[in-house]
Structure formats: C-alpha cells, structure tokens
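Just one protein chain is left out here, and the rest sit where they should.
The block that comes next holds chain A.
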Amino acid sequence: MHGRKRVKPSAEVEKLRKEKEVTKIKEYRNLVESYFQKKDKKEFDNDALALTTKILSQNPDFYSIWNFRRLILLNGLLKECSEEDKQQTLSTELVFLQELFQLNPKSYWIFNHRRWCLETMQNPDWDKELQLVGKFLELDARNFHAWDYRRYVTSKLSCTTETSLTQIEFDFTTTKINQNFSNYSAWHQRSKLLPLLIKEKNLDEQEKKKLIDKEFELVKAAFYTDPDDQSAWLYHWWLVAQGSIISTSQMNEESKESSNSLNQNLSINTSERIELLQREINVVRELLELEPDSKYCLQTLANLLSELKSNVKEDSKKIDDEIVTICDRLIKIDKFRTKRYEDLRSKFISNQQG
C-alpha cells in the first residue's frame, strides 16, 4: 500500500498481465484452499509446514498462516523430540525468517515469529541476534522494528548473562549519532538509556555533572551542524528539563515523566538551575548570530527564557518582551505554524498587561 508508483499500462499490456496472472491466482488460491483443509483436519505434518512456507514466502502478511505454522511446529516437529532436534528445527526456522527479512525488513509478523522461535528454544543465541539486528540498522538506521528488536534482544541478553548492557547500548547510540546527527531513533534511545546509566553506575554528584555536561557538548555539536533538524533540539530541551533532577537526586522513572516532580526539585537547587539555563541561553544566542533564521534555535531560546523567568524574580518584563519579539520573528519565518507562535505569544502578552 506504500510507495507503489501509479502506472497506466496500455490495454494490450494490461491484457497480457491479466492472462499471466490467471495461472498465478489459480496456484495461490489452491495453496490457500489446502491450508483451510489441513487446518480443519488438524494435519500438523511436514506437508503442512511446506505449504505454509510457500504461502508465507509469497505473502508474509497473511497472519493466520503464521499462527498455523506455530501450531504445526508445536503439535508436530517439536512434539516428543529431543532437545537437540528441537534446537535444530527452530534454527532452521530462523534461517527461513532471515530469507524473508531480505524482502520484508518491516514486517511485524516476521519479527513476531522470530521472537516466538527464540523463546521456544532452549538455547537461543542472543549474541547472534544482536549482530543480526546491528546489520539491519546498518542498512536502515531508522527502521523502528529493528530498534525495537534490538531493545528486546539486549534485555534478553542482559537477563541470561546477568550483566548490564546499558553502557554498551549507550555507546551504540553515540556511534549512530556520530554517523548522522539526524538519527532521531538514536536520540530517542539515548533518552531512555541516560537515566538508566546514571542509576546503574551510582555516580556521585561530580561524575553526574560531568556526564551531563558531555551530553550538552554532544547535542550542541549536533545542532550546530544542522540547526534545521528537530532531533537534537528536542533532546536538548529534554536534557535541560532533566538537569535539575539529575543534579539534585537520583533520577527515577517517575521524575523523568512528570513535570510536577521537576518543579518540586527546583526549589532545592535553584542557583544551579539558573546557572545551567544561562549557560544554555548563551550557547543558543551564539548560534543565533550565525543562523538568525533558524526557527528551532529561536524556539529553544524562547523555551529557555520562559524557564528562566520562572526561576528568577527580576527581569520578568524584559524576558516577556524578548519572547514576544521571538514569536513575532517566528511568525514571519515559519508560515505553516503561525498560529502556534501566536498562541505562545499570547501567554506573554497577557503577562505584560497583567
């Protein structure tokens, strides 16, 4: 349904195609017909397995066939056999899936069946899976099925080996980001791993600060390289929001989610918070001199100023004025989203009046 060019073949060509398809349709419908028969009669034999192979090779989205295939395996080949045979059968299954992946790197059903095979095996080779998914991400660094599968494999791997892979996975995102700063999937993954890393390593205040500052360095390099890409800016905004929590208390899942707990933490460490905001405001202002029309840069400056305003008592009128000016500028630059900037501006104009 996606990405197929519309072609308008001549009547002649169309006639030829339909003639050719007559046999193909007949063959395919025969396969499906035998599937229904075998399923009805509960024939879980090798013929049935071969039948599902044929149908799935042609149509991996026919989900009922995957279900039948699992029933065939459970009630046939995997039943009452040695662990060795079981391992062998399921390994063959993995090879079949790898062939299907070549043509369909984004099929939910193929990934599902792969998980089922590995979970049904006594000795799944998770290391091999990690290598495999690494290859997928080399071919397409944004394939979200592959990223999902990677998280799944690493969680299995750290369970079986009882060692954490957080640092290794964190480094993996660094590699991906350095290859391409616009890899949003990698930034996303990093936002999940950073809090875990801090928690697991039990860092002291100094070490935490160092780690976070390194993050700010990385994200700065990214938006300096491509200010028009939203990825790094969103990560930056998230990082700023995390800053106070990380420096005051051990970050936990809850404080990561909730902006309320963020505010609760601010009172503990307002001066550090202000220092961080001012530092980042300067970073963004410097970039703005080079890129005066960067909308994300302007947007971020407005965000940071608004955050600063809620932390300092003085200058609030001056800050409002600057945010209003930024919104006016954004309205001129980014024609598609003018209403959003007007909404933002109205918050600060009413403040001025009040």
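Here is the rule we go by: contacts are C-beta pairs under 8 Å (C-beta built on N, C-alpha and C of every residue); 3 or more make two chains touch, one makes a residue touch a chain; residues count from 1.
Operating definition for what follows: contacts and distances are computed from a predicted model.
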Name of the absent chain as recorded in UniProt (options "Putative tRNA (cytidine(32)/guanosine(34)-2'-O)-methyltransferase", "Geranylgeranyl transferase type-2 subunit beta", "Rab5 GDP/GTP exchange factor" or "SUMO-activating enzyme subunit 1"): "Geranylgeranyl transferase type-2 subunit beta"
Selected residue (touches chain absent from view) among A:Glu93, A:Asp229 or A:Asp320: A:Asp229
Options A:Phe96, A:Trp147 or A:Phe223, residue touching the unrepresented chain: A:Trp147
Which residue of A:Ser34, A:Thr53, A:Ser164 or A:Ser191 touches the chain not shown here: A:Ser191
Absent-chain interface as seen on chain A, which is shown: 1-6, 8, 18, 21-22, 24-25, 28-29, 32, 36, 58-59, 61-64, 67, 70, 108, 112, 116, 142, 144, 147-148, 151, 182, 184-185, 188-189, 191-192, 229-231, 234-235, 238, 257, 259, 335-337, 339-340, 343
